[in-house]
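Of the protein chains in this complex, one is absent; all others appear in place.
A, B and C are the chain letters, set down in written order, and residue numbers restart from 1 in every chain.
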Amino acid sequence: MAISVLLVASTPEPDRTVAAAARLCYSDASAGDLVGKMKGEDISRFIDHLRGSGHLSPFEHAVFTFAVDGISRVCTHQLVRHRLASYSQQSQRYVEMKDPEAVVPPSISSNPAAREIFDRKIRESHEAYKDMIAAGIPREDARYILPHGWMTKIVVTMNARELHHFFSMRLCRRAQWEIRCLAREMLAIVRDKAPCLFSLAGPDCVVRGRCFENRPCGSPFSNVDEVLSE
Amino acid sequence: MAISVLLVASTPEPDRTVAAAARLCYSDASAGDLVGKMKGEDISRFIDHLRGSGHLSPFEHAVFTFAVDGISRVCTHQLVRHRLASYSQQSQRYVEMKDPEAVVPPSISSNPAAREIFDRKIRESHEAYKDMIAAGIPREDARYILPHGWMTKIVVTMNARELHHFFSMRLCRRAQWEIRCLAREMLAIVRDKAPCLFSLAGPDCVVRGRCFENRPCGSPFSNVDEVLSE
Amino acid sequence: MAISVLLVASTPEPDRTVAAAARLCYSDASAGDLVGKMKGEDISRFIDHLRGSGHLSPFEHAVFTFAVDGISRVCTHQLVRHRLASYSQQSQRYVEMKDPEAVVPPSISSNPAAREIFDRKIRESHEAYKDMIAAGIPREDARYILPHGWMTKIVVTMNARELHHFFSMRLCRRAQWEIRCLAREMLAIVRDKAPCLFSLAGPDCVVRGRCFENRPCGSPFSNVDEVLSE
Partner (left out) sequence: MAISVLLVASTPEPDRTVAAAARLCYSDASAGDLVGKMKGEDISRFIDHLRGSGHLSPFEHAVFTFAVDGISRVCTHQLVRHRLASYSQQSQRYVEMKDPEAVVPPSISSNPAAREIFDRKIRESHEAYKDMIAAGIPREDARYILPHGWMTKIVVTMNARELHHFFSMRLCRRAQWEIRCLAREMLAIVRDKAPCLFSLAGPDCVVRGRCFENRPCGSPFSNVDEVLSE
């Protein structure tokens, strides 16, 4: 099973909401009026302007909730380090892990020797987990033997400002393949829902035209489509 | 002009979204399935259960954006101290204050002597502001003479967990009348939109049945309706 | 190897700093003056007063940095869910795991059958990890086979307000044994360093004299010493 990312909720009209909130700062009109009266073209131009100058605080008014399945606990341990977001994750304390389900890294699935080891160990670990539960060990402790690659599910809520930060960190080639894969799915979804807010997003090579890493990867992306089509 | 609070955006189906995210933690099903399949009655019972035990983290998945007009800068200075929220406020650096507009505290509007002083000073301060601008002082500096009660506009985004915290602090009789008035308007709006999430909300006297203040006000509220009908 | 918690840095005179900051709110004096002039007894009384009424925001000015060794990644995945804190964790992407090192849950160490399974699987998983690395798999992917119980190291910075929240959640008997153990070590350390700030800390049964869980554990703690001596 591969990763599955579903948008379960989001601010309706995210582009318009952000643009109206930002306009309020510089205007005499009420926010209520601004929401109704801004035209599509104005919204687009105004949001480009905000993003170009790095004034991203109004982006926080657009919020997105994703349901993620088929992701490893390696990846969620990285994901939940993003603190300006909300998470609800399947608990291994309360839910019994009935089947052996792990995320297989591409480097392993494409290497027959490693793949054979990996598959066998996943199965054996799950058997050890079940054996320990049969021996009276609580789930929350038996899981200490389950591999990091074990599958989990998580609901994630992030606003558009934090999403931009997340994309800049996690779509960089130096991030690990699994969280990059998650980030790509999320970016594709929010670009569809909020084309102005996310017309330009991704690592510094795409957004700032330049890499700030001490050891650049050597193959910068040229644009968002290239990031998404990987 | 009185305070005006408008809900400009919110998570569609906030009760359902929160319940599905919370269920995920204790379930084998995917979050996507859970969103579609929970029944109204289950949602209500499950959310009561979460709130009763103080497990409010899933409440963060429901997010509300308000446009507030006719509020003083006294009140917004208190409001923006709530850090788990997003704000866009009308700038006195960029927007010229054309008319004398201040929020009048009820204690002043009901006291003829004080009211007379207040109205006169508001007018005179605004004249001083205009005179200084005419003398070449930039807006951002001329406003140093405008009174704290000056009116402003602000867009606020808060999730349901932070809203509960906000209501517990700011609907207490010890909070100042203006932010209590704002909080009441916000609570009335979100109760309508998310009846399960906010069926019980307010200060500790209402939610916990007990006051923890060192110096209680002496007249605890008995229920949410009493808080709202003040 | 057992968990090891070391205080590597903290606000000097945390009790005094918090008391002075809080006094500023209600006083005409400057903060600088207040820091120097408050007496030990006043500090203690004033901090009790703040904590009693739940006015914990000044507690944020006292900050503590801990170095934690010998903790599992099960536990750090729970720990880093506390978002109002700062973390630096040993990376399994960059650091090779040279020896088989896992945290053994007490329920397993005291159960010979489970213990035998556990120890064997830890060893075998580590061998599989090394075999995959030998087969050309990068560390960051080979670790997908390492068990959740694998040991890690982490530096944690939290302020006294968040510590109180952390203790209230993680010293409750319903929290898992490993994070409770971590929390106990941390509480013992900060009580020594900041006796006023942490004279009363722990789950609701200790701090509020009452449990708010839907399903209480049935054996509430009577005081902090009982929590610490477990």
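Quick note on the criterion: a residue touches a chain if its C-beta (ideal position, glycine included) is under 8 Å from a C-beta of that chain, and two chains touch if they have at least 3 such contacts.
Bear in mind that the values here come from a model prediction, so they are computed numbers and not experimental data.
The omitted chain makes contact with just one of the residues B:Glu124, B:Asp192 or B:Glu226: B:Glu124. For the chain left out of this panel, the touching residue among B:Ile43, B:Leu146 or B:Leu163 is B:Leu146.
Only one of the listed residues, B:Val35, B:Val103 or B:Ala183, touches the absent chain: B:Val103.
Interface with the hidden chain, as seen from subunit A, comprises residues 49, 52-54, 208, 212-214. The omitted chain makes contact with subunit B at the following residues, 72-74, 76-77, 80-81, 83-84, 87, 92-93, 102-105, 107-108, 111, 113-114, 117-118, 121-122, 124-125, 128, 131-132, 135-138, 140-150, 176.
Across the interface with the omitted chain, subunit C contributes residues 4, 6, 8-13, 17, 20-22, 24-28, 30-32, 35, 57-58, 60-61, 63, 65, 67-69, 86-91, 94-95, 98, 153-155, 157, 159.
Methods note: only the chains that are shown with their structure count from here on.
Shared numbers divided by all numbers used gives the overlap of an interface; between subunit A and subunit C this overlap exceeds half, so the copies present the same residues. Taking the mean of the C-alpha atoms as each chain's centre, subunit A and subunit C sit 27 Å apart. Subunit C has its Cα centroid 33 Å from the Cα centroid of subunit B. In subunit A, 87 are the positions where the chain touches two or more neighbouring chains simultaneously.
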